[in-house]
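Of the protein chains in this complex, all but one are displayed in their positions.
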Amino acid sequence: MIGNIILSGIPIGCIYAFVALGFSLIYSSVRLLHLAQGDLIMIGAYTGLLITSFYHIPTVPLLLSALFIVAILASLIERFIYRPIMYSHPSNRIICTLAVGIILRNIITASGSNRPENLPEWVLSGEPLVLGTRLIAPAYYWTIVISAVVMIFLTLFLMRTKVGLAIRATAFNRRLSDLMGINTSFMLTFSFFIGGALAGIGGILAGKVLFLNPGMGFGIGIKGFVGAVIGGWGSLPGAVLGGLVLGLIENWVAGFISSGYKDAITFVILVFFLIFRPQGFLGQKDEARS
Amino acid sequence: MRREAEMERRGLRGKLIVSAGVIVLFFLPVLFKSSDYVFHTLNMIAYYTIAVTGLNILLGYTGQISIGHAALFAIGAYTSALLALKFGFSAFLLIPLSGLAAAVVGFFMGAACLRLKEIYLAMGTIGLGGAVEGVIINWDTLTGGSMGLLGIPYLRVGSFVFNTQYRQYFLVYPIMIFLLLVARGIISSRFGRAMMAIREDAIAAASYGIDTTGYKLLAFTLSAFYGGIAGSLFAHSTGILFPDHFSMEVSILLLMMVVIGGRGTISGSIMGAALMTAGFEFLRGLKEFQMVIYGILLVFFILFMPQGIMGSLLMRKDRILLWLGWERK
Partner (left out) sequence: MVGMGKKIAMSIKQPILLELKGLSKNFEGLKALDKVDLTLKKGVIKALIGPNGAGKTTLFNVVTGLIKPSAGQVIFLGMDITGKKPFQISKLGIARTFQNIRLFNNLTVLENVMIGAHNSTKANFLAALFRLPSLKEEERKIKEKACEILDFVGLSHCLYLRAGSLPYGQQRLLEMARALAAKPQLLLLDEPTAGMNLTETAELTRIIKRVRDLGVTIFLVEHRMKVVMGISDEVAVLDYGVKITEGTPEEIRNDERVIRAYLGEKRSYKEKELAGS
């Protein structure tokens, strides 16, 4: 039983981790709580649906296409919607991200109904993996593999490359980075590009592991940021950890208590952490008032 | 000296306008007695105005973001409905109690989140919104779940039952006006100033004696109270409650009303509520496109008119009055 929980909890946790990473990354760069992040995942999933309804392309090109499409969309949103209000009151900016989410969600809803609930068979396909007495569906193990690859790649990129350093510098202090010759304007947009890329990949994964519907983004989004909170807001490893932990806990509740309360437990966890440990597992203590 | 006389005259003029407004609000409707639809719309505007005013105190004046406000609306609605169903209380009890119930939840919510950074309040309120919706759906023995809570009795005072929209109008509007006046009272006192100071610059506010956490908590509790009352009035008007009425979408619509109507102004709440309610009616045919339009509108306002309609008007008040010939430069 535990084994099942872990096996189905981790892939879902990976998807949550994608969202959580997106949140943390964007928050670190632009100090913005990007509530439309989950909806970007939804767009990623539907992009996959759209592409696969026309072309039978293998998984990797599909992932890359979704990655780029959502990344570009996110960059455009940043450049033309979020950038002008960059120095507005934080409440304004957050409401704006909500609005963007609504637009994305409802455009998809309004543009059609009666669509398949999953991406086609051949995406993330393969032989089921045999582990002892258990069978792991290909979608699940591919999710784990792809997630791991992306995380490693992202870490290397941020830690080892010049551009990664530039992004981190801009996140730390924009004015100072400007003075150092970094094109901070580009870095801000690029952060959203990466966030969008993560959402694109996460979307394809979600399209196989979860059920597709226009409202899925919001739900996943909430789970994602609860993951980011419990892992440590602003901490990238924390985001991954939090996402995974949340996926596992959720599955455990669904298994042992009831699947109806699966969503409610997310909020309980959130409130618990907000009251007792707002900085999450890996966050800094002074994330409280100042 | 002359300035004071002028201000007195303006005060008198203001009072005349208000009196005229009261007359219009109360006696003109008698002419339309038969049109239940009109009163239904007017009442809806009132419920939203009350909820939006509360949210405005929190968001427009104190600058705190609450994304799950529908949850407080829901708490008021279900509390009122259930108390009415089980105990048959009169309106005098139901309405304040619902407000109180929501206020209590708001208080604890605030106490948990407000000592943390602002984004934590945003997250916390989203959590609250989801949690309340979840409870409504899952605890269906109490709330009727997705099937809805049916058969909610009308409000009554003594033996007088408010069983038509027309009758409810004369209950709802005085309450609304009273709450608006109370809000205005808070705003134009040191409490309102303290809240606005927090919005503008919390660090400076704290340096001048303002207990920021305390005032934020006050604002949050007040906004919850207003939301609860609005919920109660809503519940007894529609007679049925579904979880749908209190979804995240509704929370976002409330935020929209604040932003579009005018944050930081009392009249903005009225304008926002009125516009959105009218919008629902007229754009109903468009269904999902409706929400897309609202989303685009919201983005538009945040980018170009963050003060909202009334906010922008009030900012240019002097120029407008000049243009109207009512002021001299």
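First chain written, first letter: the chains are A and B, and each begins at residue 1.
Quick note on the criterion: contacts are C-beta pairs under 8 Å (C-beta built on N, C-alpha and C of every residue); 3 or more make two chains touch, one makes a residue touch a chain.
These numbers come from a predicted model, not from an experiment.
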Displayed partners of the chain not shown (whole complex):
B
From the list B:95, B:136, B:205 or B:248, which touches the chain that is not on show?
B:205
Considering the complete complex, identify which of B:197, B:224, B:253 or B:298 is in touch with the unshown chain.
B:197
Missing-chain contact among B:93, B:111, B:186 or B:240 belongs to B:186
Which residue numbers on subunit B touch the omitted chain?
182, 185-186, 188-191, 193-194, 196-197, 200-201, 203-212
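Here is the rule we go by: only the chains that are shown with their structure count from here on.
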In angstrom, rounded to a whole number, how far apart do the mean CA points of subunit A and subunit B lie?
34
Contact footprint of subunit A on subunit B as seen in their complex:
59, 63-65, 67, 112-113, 115-120, 122-124, 126-128, 130-131, 134-135, 137-138, 199, 213, 248-249, 252, 255-256, 259, 287-289, 291-292, 294-296, 298-299, 302-303, 306
Per the touch rule, the subunit A residues reaching subunit B in their complex are 27, 33, 35, 81, 84-85, 88-92, 94-96, 98-103, 105-107, 109-110, 218, 222, 225-226, 229, 233, 260-261, 263-264, 266-268, 270-271, 274-275, 278, 287-290
